[in-house]
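Only a portion of the chains appears, each positioned as in the full assembly.
In this document, chain identifiers A, B and C correspond to the written order of the chains, with residue numbering beginning at 1 in each.
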Amino acid sequence: MLEFKIVKIEVPEDCNVILGMAHFIKTVEDLYEALINAVPNIKFGIGFCESSGPCLVRHEGNDEELRLLAARKAYEVACGHSFIIFLKNAYPINVLDKIKNVPEVCTVYAATANPLEVIIAETEYGRGIVGVIDGLKSKGIEAEEDIKARKDFLRKIGYKLG
Amino acid sequence: MLEFKIVKIEVPEDCNVILGMAHFIKTVEDLYEALINAVPNIKFGIGFCESSGPCLVRHEGNDEELRLLAARKAYEVACGHSFIIFLKNAYPINVLDKIKNVPEVCTVYAATANPLEVIIAETEYGRGIVGVIDGLKSKGIEAEEDIKARKDFLRKIGYKLG
Amino acid sequence: MLEFKIVKIEVPEDCNVILGMAHFIKTVEDLYEALINAVPNIKFGIGFCESSGPCLVRHEGNDEELRLLAARKAYEVACGHSFIIFLKNAYPINVLDKIKNVPEVCTVYAATANPLEVIIAETEYGRGIVGVIDGLKSKGIEAEEDIKARKDFLRKIGYKLG
């Protein structure tokens, strides 16, 4: 048996979601520390799918609402050793390098404020993430004026120097 | 609805392709800088699929042909927040660590000079990469003389010391 | 043609498996060095699927049994540029950062002591990993007493300070 299923993840306003793969129950504490180190006022919740023994969704965070949300969505995903993070007061760009460097983390599937569809493979044995649909499909290729607008935007918000 | 589709990517002669996942429109400039820092005479083009707002393929590069190719193939892939790079005068081994360290990059699916088949999941909502077929399937397990030939080759080209 | 298949990987007792994606035949030597640098008494075997030319499974290791196992399972996976590592006397947490930093490595799909199901896409052209099922699906969300037990366990084994 091999079935593909979709779990939809809506991201709360002013939040972002990060979805990845790790191993070992310590992940949930190490992700907590990676995030708390990243940005002074960051708020977040983490859910991690333990995949042996009691097979519980392990969760941590410094915001009860985001922690509960992360635990619930991780349980809906239910793929062994996957993790999900909801964060606010910070962007993925601020934290993603610290997450990729957590020693238990294998990979990150997506980091986004878009609604996310998680494609999941399910067998008699268990479930695994095979991919994500992160936002809408492309509608065209940027032209000169789009390039100029993009560059101006990044320089206006101070992310790039002019 | 969940359909799987394949986009084929032919790699131009003397080029390599890198396919990955990131987030945020700044990716296209940060990838540009990561690559330009890597190798003095590198030539490359980058395409990145913006996945909200205008949903345009954003593109940069220092070689017009590779830039156009990257934009067109990214548009064919059309998976939100994915990126594609074509490069020459350099190999993935020269640039991959710099790309993995770009703060917006989530993961890299493949880096290769082989033709690539990109497996894509499509729903009503959008599209996402679920995997890649990078070259041919294995034909056997190396024997003693193959091991010797492999080691000799790597030492002859100077990549390993004898 | 696009077919999905499953390769099952049983992990020998006291061992862990790491499954990932790389490029270039030098991967097998670079992974060897990354692992040998990690832990003084580590034992391991590595298999890597060359995906052009002779398309052989390349293998290295410092334990003949694990090397043979890695070569055989890599051949069963047979997905271009993928690699598989079996290790003992060490845990993924000890080596994963060194593996992620190997210049040829694109991504790591899983690192686990669980049995693993590898979901593979196959076309006329070749094969590619699309995901892994790593252990069992989640059975619930941890409650207060589970959190306490988790924290106590990590502190008892000395991985976290109290």
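The criterion applied here is as follows: a residue touches a chain if its C-beta (ideal position, glycine included) is under 8 Å from a C-beta of that chain, and two chains touch if they have at least 3 such contacts.
Computed from a predicted structure; not experimentally measured.
Undergrad: Total copy count of the complex, if 3 are in place?
TA: Shown in place are 3; the entire complex has 6 copies.
The working rule: only the chains that are shown with their structure count from here on.
Undergrad: How would the subunit A/subunit B interface be labelled, same or different, where same requires over half of its residue numbers to be shared?
TA: Mostly different residues form this interface, as fewer than half of the numbers used are common to both chains.
Undergrad: Rounded to the nearest whole Å, what is the centre-to-centre distance of subunit A and subunit B, using the mean of the C-alpha atoms as each centre?
TA: 22
Undergrad: Taking each residue of subunit A in turn, which ones touch at least two of the other chains?
TA: In subunit A, the residues touching two or more other chains are 100, 107, 130-131.
Undergrad: Considering the complex alone, what residue numbers of subunit A touch subunit C?
TA: 2, 21, 23-26, 28-29, 49-52, 54-59, 71-72, 74-75, 78-81, 100-101, 103-107, 121-123, 125-131
Undergrad: Within their complex, state which residues of subunit C touch subunit A.
TA: Interface residues on the subunit C side: 4, 6, 20, 91-94, 96-97, 100, 107-115, 117, 119, 130-142, 146-147, 150-151, 153-154, 159-160.
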